[in-house]
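For this depiction, one protein chain was excluded, whereas all remaining protein chains were kept in their positions.
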Amino acid sequence: MSYVHFPVIAVMTLFMGAFLTVVLGKHSRAVRSFLAIAASGIAFVLIAMLVKPVLIDGEIISYWMGNWNPVNGYAIGIGYEVDQLGMFFALLVVSTILLSAVYSLRYIERDSSQEFYYVLFLMLSGSVLGLVLTGDVFNMFIMIEIMTFTAVGLTAFRNTGFGSVEAAFKYLVIGSIGSSFTLFGIAILYGQCHTLNMAQLSAMLSGNHSPATLMAFALMFTGLAVKSYIVPFHTPAADAYTTAPSSISMVFSGMVNKAGVYGIIRLVYIIFRTMDIPAVQTLMVIFGAVTMFIGVTMALAQHDFKRLLAFHSISQIGYVITAVGLCTSLGLTGGLFHAMNHTLFKGLLFLCAGAVLRATGTTNLDQLGGLSKKMPATTVCFLIGAFSISGLPPFNGFASKWLVYQAAYDKAVTTGNFLYVFVTIVALIVSVMTLASFIKVTQAAFFGQLPERLKDVEEVPFLMQLPMWIMSALCVLSGVFYNFVDKYLLVPAVSAALGVSRYIDSMMGSGYAAEKCVTDIQASGVHFSYWNPMVWLALFVIVLCAACLCILTSKGSRGEILEGDGEDGKYATFFSGEKALPSHVGGSDLFWGFKTDWKGYFNIMEGLHSGVVNDYALYVVAAAAIVVVFTFMFMR
Amino acid sequence: MMFPFIREALSNLFSKPSTEAFPAAPVQAKPRYRGRISYDPEKCINCGMCKKVCSPGAITTEIEEVEGGQKITYHFDLTSCTFCGTCEDFCDEKAIKLTDDYLMVAEDKKDLIVSGSKIKPVVKGKLACNTDSCIFCGLCAKNCPEGAITVDRATKSWTVDHEKCIQCGKCISKCPKKVLAFEEPAPQGVIFGGEGCVYCGICAKKCPEEAITVDRATKSWSIDRDKCIQCGKCVSSCPKKVLSMGPIE
Amino acid sequence: MDITGALYILFKILIFPGLLFAVVIGLFLAGLDRKLLARMQKRVGPPLRQPLFDFLKLLGKETIVPHAANKTVYLAAPVVGFTALIVLALFIPVFGYSTFSGNGDLIVILYLLTIPAVALIVGGSSSGSPYAGIGISREMVTMMSYELPLVVVLLTVARKVGGSALCFSLGDIVSWQAENGCLAFHPAMIPALLAMLLVIPAEVGTQPFDVAEAETEICEGPLIEYSGAPLAVFKLNTAVKMFIMTALFANLFFGGIETGYVALDAVIMVAICALVTFFSMTLIHAVTARLKIEHLFKFYWTVVAGLAALSLILVWVGL
Partner (left out) sequence: MLKNAIAKSMSRSPWIYHVNTGSCNGCDIELVAVLTPRYDAERFGFKLSGTPRHADIVVISGPVTTQSKDRLVRTLAQVPEPKVVVTLGSCPQSGNVFKGSYSVEAPVEKFVHVDVAIAGCTPKPEAVIAGLYKAAEILQKKREAMTK
C-alpha cells in the first residue's frame, strides 16, 4: 500500500475505533482499553511512517478522496494534503493521543461510563488529526465542529464534580460562536472563489483581496482564534481545562488549541497569504502579547493546580501567536518550536496534576503540600516540566523562547518599530512570571510540609508514570538536541509555511501557482547564531563533576550527610524553638508583595473574569468586531 | 536629601576607625566599675552581713573547727552575683571590694568563685554589758548580724542570747559608750562556807586528787587549787552542806 | 580535538576564566565588600580573607538534612546553582578574551542568571520550613522586580551596539566598544548604567534588597535549614554572583578599555569589578536600611525600570 493513503487511514482508524468502542466496549474494560490503545497506536505508527517521505525527503502528499480530481482547474472533491507544516502538527497530535490513551488506562479506571470516555476521546483525536491533515476548508470546519462537541462532552465527563457542567456549557457557547464565525467566513469565501480547497483558495486570493474576502479573513481569523483560546477568547478554556479529566486537559492544551494555532498559521500564511502585510503582523503580535501577559498574571493569582496550568496554556499560546505573527523565518521557527514544546511540557504538567489529583483527591494548592517525599517520580517530572515552561537552560522551553526573543527583537531593530521592543520586554517578563507561578506550585504542592491528611498518599501506578517519563525525556532531549529538532522538524515546516507555491502546485498540478502569479513570502534572513546546547551541557556536566568533587570528596571535612527522624530535635524543622507544628506556606500565601502592588490590576481582572457566559460571549463578539474593523481599516 | 548618610559614610572611609583594639590593648574599666570581687579574709570578722544582704545569695560560708579556733571560708560565686556592691557597702571591715577587673570569663565554673579563709581564734568569754554606763541606745542590737541582742530602753534592759551570738564583735566596735566587752567568767572552784563546818574531813577523804586538807585541831580547811579538778565530790559529800561550787575571787 | 586543545579548554574551564578565577575573585570581592562596609561604618572590619574562612569553616560543619526535606533536591540545589554560575563565568569574556569565540549571548546570560536564584528557591522550598516558604516567595518577587530593568538595559545595549542589526553577543558588544569608546561615556547610556548599578545589589542580594534572606525577620529565609557544605556552596554562590554581575557590568559598559594583554586585562577588570562592587553594593548597603518587599517591587518597576526605559528611548531615537 502506498503511503499516500496513510493520512486518511490514520484519521479513519481513530473514528472507527470510536465506533467500535460504542459497539463492543460497553461491558468489557479490556476491549475498551485495547481498542483505544490499538486505534491511537495505529494512527501513531501510520503518521510516523510518513516522517521519511514528508519531513526528510520533502515530499508533499496530496490525496483526493474518492479520486475526485480537479475538473477544469477547479477542485471539487475533498482533498487531503500533507505538507511539512501539517505533518509537524500531526506528529504532535498522534504523540499526544498515544500518551494520553496510555495514561487514561489507569487514570479513569475509577470513573463510571468509561466507554463514552473512549468514544469521545477517539473522536476528538480523529477530528484534530483530520483538521491538521486536511486540505479542504469546509472539511476543516467539520473537524472543528466534531472537535468542539466532543471536547464539550469530555469537559463534562466528570459531571459529578463541581463546575464541570458549567464549564462544558461555557465551552459550548463560546465554541459555537467561534464555529459560526468560521462557517460564515468559509461561506463568504466559497461565494467569492467557488472553491473550498485550500491550495486553490491560496492561489486565487493571492494578492487580490476584495472587501468580501477581507471580511472572510476577519471572521475566520476570529473563529480560529476562539479555538486557540487567545485573549479575550480564553475564558472557557480555564474552566474546561480545570474540570476535564487530566488526560483530557493534556489533550486540550496539547492538541486542541494547537489545532487552533495550526488553523491560524494555515490561514494567514497559506490561504490568505496576508502575512507580509504589516497590519496583520501587528494584529497578531498585539493579540499574542496581550494573551501571554494576561494569561500569566491570571495564572499567578490562581490557587488551583489545574486552573493555573490552564492559564499558562493560554499564556504560552500567546508566545506562539506572537512569534508566528512576526512573519520572519526565525519567528516562525520559534513559534512552531514553542508550540511543540508547549505540547510536551504542558502535557507533562497536566499529567502531573492528574497524578496529584488521583493520589490526593484534590488540586487545591492550599490543601496540598510536601508531596515530594511521597511521590518522587511525579515531583521530578513536574520539576522538569516547570523548568521547561519557565525556560531555564538547558530545557526545551529555553531554546524556543530564546528564538522567540531573538525573532521579536530582530523584528524590532530591522523595522525600527518600537512595538516589537515592547513585545520583547513583555515576553521576557512573562517568562519570569511563569517561573514565579511554577515556583508557587512547587512550594505549595510538592515541597514544604506534608499535611496530616495526606500521610497515606501513594505514588501513581507505573502505567501513569510512563507517559510522564516519556514526556520528561522529550522535554530534555528536545532542549539539548535542539539542532536535530530544528533540522528535521522545524526547517521543513517553516519552509512549507513560507513556500506556498509548492503547496499549491502539488495539489493543483505543477505550474498552477505560477499561472496565478503566486510568489513565496519573502521572509527576512535567519540569525542562526545559536547557542550550542551540547557544548554547554558538556560544560555543565564537567563543572558539576568538578564542583561535586571539590565539595563532597574533601574528606577533611567529614563529608557525611546526616539524616534522621523528625522526632529527634536535631532533624526537626526550625520553628524558633517551638515544637514542629504542621505549618505549610501554601499557594495563596506566596508573592504577597507582588500581589499588593498589583492589587488594582487584579481587581480589574477579577471583575472581567466574572464567570458569566453572557459576558464571555460579549467579549468574543466585541473582539470579532474589533478584528473586522481593524481589517478594513488597515488592510486595504 | 534621600540618603543623609552618604557623606558620613564616605568620610568615615578615609578616617580612622573608632574601634578599640581590645584584646591587643587591654582597656581600663571606668571609675566605680564593679567587677570581680576581691575578698581579704584577714580583715573579715565573719559577721556574715555580706551574706545577709546579698540578693541572689551568691555568698556562702563554711565554718570548720580546727586547732586554734574556727577556719572560716567565704565563697563569692561570681556566676551568681549581680555586682550590686551591697556587700561591699555593708562590710565594715572593708574586707570585700568590687574591683575593676571585668574579664570574668572561664571554661570551668570554679574559676569564677572567689574564696578566702582564715582561722579565727576562739574568743574567751561572753558578751557582757556594763549596764551602769549603758545608755541603751540600741546601736549594738541594730548592728548585730544575728539579732542576738535585745535592748529595751523603757525598762533599761540589755540582754544577749548567747546561743545566737557569733562573737563577731561588731557591737563592741559600734558601742558609743564602750560598755560592751567579752567578759571572761571568773574561775570556778570549791568555796568553803565556814559557818557550820564541823571539820569532819569527809571532803578530804572523798577528794580523788587529795587537794583538800582538813585539820580538826586547828579548825582549818584549805584547798590546793592547782590540784582541784572541780569534780564536785566534796560538795556532794559534805554532811553540813557548807561547800559549794562557784566563782572564786 | 587533540590533547593540547582539550587541556587548554580544561584549563579555561577550571582555572581561567572559569572555576578558580571566578571563585577567587568572587571571594575577594565579597571580602572587599565586607571590609569597605566596615570602614564606612567606622569599624575595622573583617580581614579580606574572611569569606574564605567562612567557606572553609562551613565545610567543616555537619550537614544536616531535616526530616521534612527532600534530600536529593535539598543537596543538589546549591551545586546546580554553583555550576550555572561557573558556566556563566565562562560566558562572560575578560574584555577581548573569551572562552569560546564569539559567544556569550545576552539572553542566555539573562536566563543562566536566573538558575542560581531558582536553585536557591527550590533548595529552600525543599527544606520544608515555613520561613523558607516566605523567603522563597520574597526571592521570587525580588527576581520579578529586577528582571524588568535588567531586560530593558540589555535590550538598550543591544540596540545601541547593533543599530539596525540584531546584536546579543557580548563579544560583539565588547569589540564595538573597543572601536567606538566605552558605552559608559555615551550620554544616552548613563541612565541604563545607573539602572544596572541598582540591579546588581538585588541580583546578588545585598542589604537594602536582601528581603529574601532577612536574617532578623525570617531567619535567613530559604537558607534557614541549610548547614555545612551545602550552605558553604550557597555562600560561595553569592560571592561568585558578585563577580559575575560586576564583570557583566564591566563588559557591558567598560568593554572598550582593553590592552590586549590578557593578564593586564584581567587586572583592569577586577579593578572595575571592585569599583562597581563599591558603588552598587557597599555604598548603598552602608547608607540604607532594608526595604519591604512591596516597596522593593515598586522601586524596581518605577524608578529603576524608568531609568532603563529612558535610556532605551534615548537610544531608540538615535542618541
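The chains carry the letters A, B and C, assigned in the order they are written, with residues numbered from 1 in each.
Heads up, the rule we're going with is that contacts are C-beta pairs under 8 Å (C-beta built on N, C-alpha and C of every residue); 3 or more make two chains touch, one makes a residue touch a chain.
Values in this document were obtained by computation on a predicted structure and should not be read as measured data.
Undergrad: If the full complex is used, which shown chains touch the chain that is missing here?
TA: Every shown chain touched by the left-out chain: A, B, C.
Undergrad: Could you tell which one of B:A9, B:C50, B:C81 or B:C129 touches the chain left off the display?
TA: Spelled out, the listed residue whose C-beta touches the missing chain is B:C81.
Undergrad: Can you work out which residue in C:G60, C:G181 or C:G260 touches the chain that's missing from view?
TA: Result: among the candidates, C:G60 touches the missing chain.
Undergrad: Of the residues A:R29, A:K570 or A:K599, I need the one that contacts the missing chain.
TA: A:K570
Undergrad: What does the interface between chain A and the hidden chain look like in terms of residue numbers?
TA: 554, 556-558, 568-570, 572, 574, 576-579
Undergrad: What chain C residues would touch the chain not displayed?
TA: Spelled out for chain C, the touching residues are 34, 38, 41-47, 50, 52-57, 59-64, 131, 214-216, 218-220, 223-228, 231.
Undergrad: Which parts of chain B are in contact with the chain that was left out?
TA: Residues touching the hidden chain, for chain B, are 17-20, 22-23, 27, 29, 33, 35, 55-58, 77-83, 102-107, 109, 112.
The working rule: only the chains that are shown with their structure count from here on.
Undergrad: Going by CA means, which chain is nearest the middle of everything shown?
TA: C
Undergrad: Which whole number of Å gives the spacing of the CA centres of chain B and chain C?
TA: Taking the mean C-alpha position of each chain, the two centres sit 75 Å apart.
Undergrad: Starting from the mean Cα coordinates of chain A and chain B, work out the distance between those two points in Å.
TA: Their C-alpha centroids are separated by 98 Å.
Undergrad: Do you know which chain C residues sit against two or more other chains?
TA: There are none in chain C.
Undergrad: Would you please write down the residue numbers of chain A that are in contact with two or more other chains?
TA: Residue numbers touching two or more other chains: none in chain A.
Undergrad: Applying the document's contact rule, which stretches of chain C touch chain A when the two form their complex?
TA: Residue list for chain C touching chain A: 10, 13-14, 18-19, 59-60, 62-68, 70-73, 75, 79-80, 82-84, 86-87, 90, 100, 102-103, 105, 107-108, 110-112, 114-115, 118, 121-122, 125-131, 133-134, 136-138, 140-141, 143-144, 147-148, 151-152, 155, 158-159, 162-166, 168-169, 211, 219, 224-225, 229, 232-233, 292-294, 296-298, 301, 312, 316.
Undergrad: Residue numbers of chain C touching chain B in their complex, please.
TA: 36, 38-45, 283, 286-288
Undergrad: Residues of chain A touching chain C in their complex?
TA: Touching chain C: residues 370, 372-373, 376, 379, 383, 387, 390-393, 398, 402, 405-406, 409-410, 413-414, 416, 418, 421, 424-425, 428-429, 432-433, 435-436, 439-440, 442-443, 447-450, 527, 529, 531, 535-536, 539-540, 542-544, 546-548, 551-552, 554, 556-566, 568, 570-576, 580, 583-585, 589-594, 596-597 of chain A.
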